[in-house]
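Written below as structure tokens is the structure these notes are about.
Complex shown without one protein chain; remaining protein chains in place.
Order as written gives the chain letters A and B; numbering starts at 1 within each chain.
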Amino acid sequence: MGLSVGYVIRRIAMFLVVIWVAATINFIIPRLVPGDPIQTMLAHMAQTERIENAAAITQELRATYGLDAPIQEQYARYILNSFRFDFGLSLNQFPTKVGDLVLRAMPWTIGLLATTTLLSFGLGTLMGALLVWRGTPRWAQVMLTPFTFFAAVPYFLLAVVFLYLFAYVWKILPTGGVATAGAKAEWTLAYVGDVLQHFILPAAAMALAGLGNWMLGIRGMMVTTIGADYLNLAYAKGLTDRRIFFRYALRNAMLPQVTSLVIALGHIVSGAILIEVIFTLPGIGNLLYRSIGFLDYPMIQGITFVLVVSVAFSVLLLDLFYPRLDPRITYTRK
Amino acid sequence: MNTDAVLRINNLHVHYQTPQGAVKAVDEVNLFVGRGERFGFVGESGCGKTTTALAILQMIQYPGKIVAGEILLEGKNLVELNAEEMRRTRWREVSLIPQGAMSSLNPVMRIKDQIADAILTHEGRSARTGLNQRIEDLLVTVGLQRPVAQMFPHELSGGMKQRVCVAMAIALKPKLIIADEPTSALDVVVQRIVTQTLIEVQERIGASLILIGHDMGLQAQIVHRLAIMYGGHLVEMATVKKIFQAPQHPYTQVLIGSVPSPKTKKSPFALPGLPPALLNPPPGCVFHPRCAKALEMCRTQVPPLHEIQAAHFVACHLYR
Partner (left out) sequence: MPNKLMTKIAVLAAIAIIGLLMAVSCATPATPQVVEKVVTQQVEKVVTAVVTKEVEKMVQVTPVPKVSEAESLRRQTLVMNHRGGGIEMSDWYNPFPTARNMQGTYQLMNEALFYLNYETGKIEPWLASEYKYDANYAGVTIKLNPQAYWNDGKPFTADDVIFTINFLVKNPSFRGGALGVWLKDFTKVDANTVHFTFTQSYPRFIIEQIANTTCNPLLIVPQHIWEGKDPKTFNNYDPAKGLPVWTGPYKLSQSTSSQIVYTLDANWWAAKAGIGTLPAVKRVVMLGVLTEQEKAAKLLLNEVDVEPLIQAATFSAISKNNPKLTAWTKESPFAWSDPNPLYAAINTLRAPWNDAEMRWALMYAVDRQKLVNLSFEGHGALANTFYPDYAPYEQLLAKNKDLFDKYPITTYDPKKAIQIIESKGYKKVGDYYQKDGKTLEINMVTDQPQQASYILAMDQAFEQYFKAVGIKLNVRQVPYSVKIQEGLGDNWDMWIDALQNSPFDPVTALLHFHERYYKPLGEQRTGSHDNPSRWKNSEYSALVDQMSKLEPGDPKAEPLWRQAMEILMKEMPYIPIAQQKYPETHNETYWTGWPTKANNYIQPQSWCAPFNRVIQKLKPANP
């Protein structure tokens, strides 16, 4: 399929280099910016109790974080641990492991964002394509057009409006959180239903806000594709309109969209910060938001690293599988 | 050549609606194509030959519209069919070999899938059995190798793509094949081979062929009968022999005169003036502003198509 073994190896090596660079930047940045996280922890402790032995505590914490070792050793350990997804202990939620916290938050974020990204991609692509398809009746085009407006509306604004209308004014959906207060977290139909109900508003806000962008993206490509000669021939072949729409027009027009989709999916692990904050969802975005407020470096680094890896991995997958989508792309060396 | 007509076009008018008024792309065209006949359409760009072909397939796109006339395919008036009936008619009864074969194949589908698409749409699921074999046979028929079926368009040369288009066009054994300048993008050698293939398969399945083009020389070698179009009008229609030996219409005479000949080594003759603006065509005969033999009445009256000899039609006041 247009892939040579050499290419795949080169591509994977490239992927590893990207990760190494990311880990190195992760290591360097906090050591350059002002603000000592250990002192911050101490200050937090000092607000609730009188601390007479600040120097001893500083010493002990520096040892716990390995900050007393020579810089080369710190770096070597950091890189090694990064590849094992071990980012040490969170400062804000000391002494919990960053990895554990990220893992715990991940399902909520991925569950919400993967669904909404795929949903808005699917719907948006279809709707945007129908917008310019000559077979679409006029009434449908008129009805679809307003949805492109959402490309200009930020998702968090939609979220606040939805929250106000559905939760506060009409009281038909819950205000936030992942389940009713006091609901028992277990695998029962009732609990899952409860959780889904809590996800309707954030999902609707995310999906709707994404919709407009996907619609605009596909619309432009579709206009170009509709003028293509192979579409004319497809008509002459007497194919059904549906087949022409999906196999000939949409299939070709959506190739650039797929690239955007893969990148978007790579980004979901960093979460949609504001949606999670607005709806009190315990996902990565929420975690990141709080970590930034506290300058919880290990946590920020952990999340950033996961983000870099997932985007790089998505792009790697895209590169390896793109020839399947577009046979004109080939990585075989001529 | 059989005398009964597969296709008969009566009084066809195709207009393109623009804010400035109607552009008369095809004006008052009458013709017929016999069974098994190869019929040529010649004229310069914008004369209405491709529009006529698209009108047969009912593929005139907005703002174009067939405003009057009949297109009878074996007695069935295509103009009156509804969209679904017409879709079923396409390819099954009239197929098309497109102008730009280079870009007429879907770049992301394998050749066999693109051919299969046409077959399955019209013949239904029952055609699945032996489908691959059938497609490969078709490819062999047009002089391609079987593995081509598994290939993508970008892996083929221009000539191969055009052959694929030919194979596709004959897949359902239609009654009529419309070839719209099928070889214009190919070099002369390939052109000849593809044309040869086209004639072979057309004869084998007994279909009629409409060949659209502006290359008089090529047409002369292929078609039985030729129609000359100018400014949306059909100006002359007769057998190739008659057209070349005794062209009647002044425009045809210019066309024939422009065919280069190694014997005479004359410099090609250039017709003065420009093709007519179809939005606001000159009154009377559309050709009169460029016609050396124009009469007074040519400026006012449109000459009807007139059979001046048996099977030789000319639209010119000179022969009234």
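What we mean here is this: contacts are C-beta pairs under 8 Å (C-beta built on N, C-alpha and C of every residue); 3 or more make two chains touch, one makes a residue touch a chain.
All values derive from a computational prediction rather than experimental measurement.
Although one chain is not drawn, the whole complex shows that of A:A69, A:A114 or A:A167 it is A:A167 that touches it. The missing chain lies against chain A, touching residues 34-37, 39-57, 60-61, 64, 92-96, 100, 104-105, 126, 130, 133-137, 140, 160, 163, 167-168, 171-172, 175-185, 188-191, 193-194, 196-197, 200, 240-242, 245, 277-282, 286, 289-290, 293-295.
Just so we're on the same page, only the chains that are shown with their structure count from here on.
Centre-to-centre separation of chain A and chain B, using mean CA positions: 54 Å.
The touching residues of chain A, counted against chain B in their complex, run 134, 228-230, 232-240, 243, 247-248, 251-252, 255, 325-328.
Contact residues on chain B toward chain A in their complex (touch as defined above): 57, 59, 62, 87-92, 95-96, 98-100, 103-109, 117-118, 121-122, 152, 154, 165, 168.
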